[in-house]
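One protein chain omitted, others in place.
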Amino acid sequence: MRISDVQSEEVLAGLPSATLAPRPLARATELLRGWSAQVMLGAAVMTLFLLVALIGPAIAPYAVHAQVGHVYASPSPSHPLGLDNGGYDVLSNLLVGARTSMIVGLCAAVVSILIGGTIGVIAGYVGGRTDGVLMRITDYFLVIPDIPLMIISAAVFGRNTRNIVVIIGLIYWTTAARLIRAQVRSLRQRVYVRRAELLGASGRRVLWTHIVPQVTPLLIANTVLMIANAIFAETYIAFLGLGNPTTPSWGAMIQSSLAGGAIFYHAWWAVLPPGIAVTVVVLAATLVGQGLEDSLNPRLRAGHLAVRRFRLRPLHGELERE
Amino acid sequence: MSGSIDPHAAASPADSLPAPATPRASLADQPPPTEYRAAPSHQLLEVRGLHVWFELRGGGELHAVRGVDLDLRRGERLGLVGESGCGKSTALLALMGLLPASASVAGEVILDGRDIMAQGERSIRPHRWREVAMVFQGAMNAFNPVRTIGWQIAEPLRRHRSLSRAAARARVLELLELVGIPAGRAERYPHELSGGMRQRAAIAMALACDPKLLLADEPTTALDVMVQAQVLELLVSLSEELGLALVLVSHDLPAVTQVAERVAVMYAGEVVECAFTGELFDTPRHPYTAALVAATPDLLQATPLSSIPGAPPSLRSQLQGCAFAPRCGQRMQICERHPPTLAADADGRLFACHLNGGSPHHTLPPAPGGQAAVDSGTQDTERRS
Partner (left out) sequence: MSEARGASRALLEVDGLAASYHLRRGVSAALARRPQSVVRAVDGVSLTVGRGEVVALVGESGSGKSSLAQTIMRAHPAQRGRIRFDGQEITTLGSAQLRPLRRRMQMIFQDPYESLDPRFRVRRTVSEPLVIHGIGDHARRAELVSEALRACGLDPPELFLDRYPHELSGGQRQRVAIAAALALEPQLLIADEPVSMLDVSVRAGVLNVLAGLRDSGLGILLITHDLAVAASFADRLYVMYLGRIVEQGPAHEVISAPSHPYTRALVSVTPRRTPRTGGAPQILAGEIPDATRVPPGCRFHPRCPVATDACRRSDPQLEPLPGPGGAAGQHLAACILAPDRRVVQQTSR
């Protein structure tokens, strides 16, 4: 690419933006413009679920651990989603359980990103032996199968919500670490980073002023994606019966209903609602996370080689030349 | 040619003039009937009043090519030079009919006597790659990394000439030899070849269907001097051996002089001067050409360089008068109101400037002194040095 002093917006419009538009506002609008309808939908759904997590306990019609009717009573006007194996109101449990699921999802995602991000940045920036050791550790974590790790950790540390957050965080930090490390390594090679080093900037300065701000958007996108994983993992842990027995959660609902013979009684209403809730929120988080990731990774549009739908235009009259 | 031409409208079936038989008629889908003009047989390409507009994403329009006229004889080598963004690539892409959907085109492109632009994509398609081929800007970096070079050269052959696998392979080896790539390299992947080799491969790819006209967009930019010399020499020898006409687009004036017989200088979407290579550099007539020459460093003439102040105009708004006027040291009153037209002066030199046309100072000083022509406009940089 060659350059001249012609760099009006037209020229720039033709260039793939290799980096984010830096102005925060411009960046936000850029991101928003890049968002597809799917991403908007995902974001809307996530917002809805967050709202439910916030006010769910307040609007739940019944107490969670109160038997309010027959075991597996089918849906009725007073219990729109029926009752479960304990005779508890499914809707109330669903609304209250949302809080656990969302809290665990968010916190575990943040924990995994904090661990993974830190390790990734250090490994990527320091390089050399440190990088080798950290990546070896990451590899070990990556090959340890999730389920035994969950079972062991739950057995060792006890089954409260905080421990579950930590366990999920510990399981999922590896992806973030590898991703961030790769990004930091490529940033390190960028000329402006090398230039800052040659100016005599200290490593810490280079890291905080040039590298971390550049990987932050990626971290955010990754956190959102991680929320999906974490919510799923929480459900999974609860489903295995390793969850916190005292707080209701979607996974615990599915687990106790299945254990309580919901299938046998054809009580689909006890299993499906939490199942659908998990699916929907996981999907929504994935949509948003992927959308963010896509808009952060602009790919080259090799437009002119593919599309040939240019139009012909008559010159107005026998324009200009004669 | 006049009136709106919609590529999707049915072509008039009554075609009184038979299309001239092309040697490759059997290979090409028959070109749609177009107006046939008896052109002098040595004339290959005639571009008349080519315009290209781009619709911009944020609304508005950009007039990237603003009425370009070009002529090219068979086997002739023409250079097209100008600053970045002046519309060189766009003009070439228009000739190939490879503009995106946001573009609209007007004008005539008469290839071998027929207007291939008349019906847009419909009338260009039969000629693309078969008669007019192009080496894209940055083509050497655009190879598919997971396919071998040989495979990628063979692909258009299979597609456009429906050759069998074996025939395509034989042709690939022939093409590689033509551009000086050892046959063994056909099985290599793009990253295993040097930039020069990849550029040769890109040229081979363009030559696959034996075109009469090759458009080469910045084929040597980003190559080293020695490799650049090799590629330029290759282009000249191809042109001579195959009788191939060549349009060489470059921002690098000296590189163009090594290849082209004639050079057209573009500025802000227009051709502002067109002359034989020697004349153009020795006695540039248009002030912009003179400024470009004065800004080009030369090995043995240690004249101080002068940059051209300011920047080319934005092509978004309608331009009044001469597009170069804001940067021109010889601007006159008329320049700001009336656009000059490309016309021959008394010596038969073609340039678009109000200095042309019998005015007493229509002759600019020769190259080194061409400086004088732009000096008044370059204090910006002169003062500092």
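Letters A and B mark the chains as written, and numbering starts fresh at 1 in each.
Operating definition for what follows: contacts are C-beta pairs under 8 Å (C-beta built on N, C-alpha and C of every residue); 3 or more make two chains touch, one makes a residue touch a chain.
What you see is a predicted model, and the numbers here were worked out from it, not measured in a lab.
The shown chains contacted by the absent chain are A, B, with contact judged over the whole complex. Screening B:Leu238, B:Leu253, B:Ala290 or B:Leu350 for touch with the missing chain picks out B:Leu253.
In the complete complex, the hidden chain is touched by one of B:Ser84, B:Thr148, B:Ser314 or B:Thr341, namely B:Ser84. From the options A:Ala58, A:Val143, A:Val156 or A:Val191, the residue with contact to the chain not on display is A:Val191. The omitted chain makes contact with chain A at the following residues, 1-7, 12, 17-23, 190-192, 194-202, 205, 209-210, 213-214.
Chain B residues in contact with the hidden partner, per the touch definition given at the top, are 83-84, 194, 196, 224-230, 233, 251-255, 257-258, 277-278, 281-282, 291-293, 295-302, 304-308, 311, 367, 380-382, 384-385.
As a working rule, only the chains that are shown with their structure count from here on.
Chain A and chain B have CA centres that are 49 Å apart. Those residues of chain A that touch chain B in the complex are listed here as 1-11, 13, 302-305, 307-315, 318-321. Chain B makes touch with chain A in their complex at residues 2-7, 49, 51, 53, 56-58, 62, 67, 69, 83-85, 93-94, 97-101, 103-107, 117, 119-121, 136, 138, 142, 218, 221, 251, 310-312, 314-316, 341.
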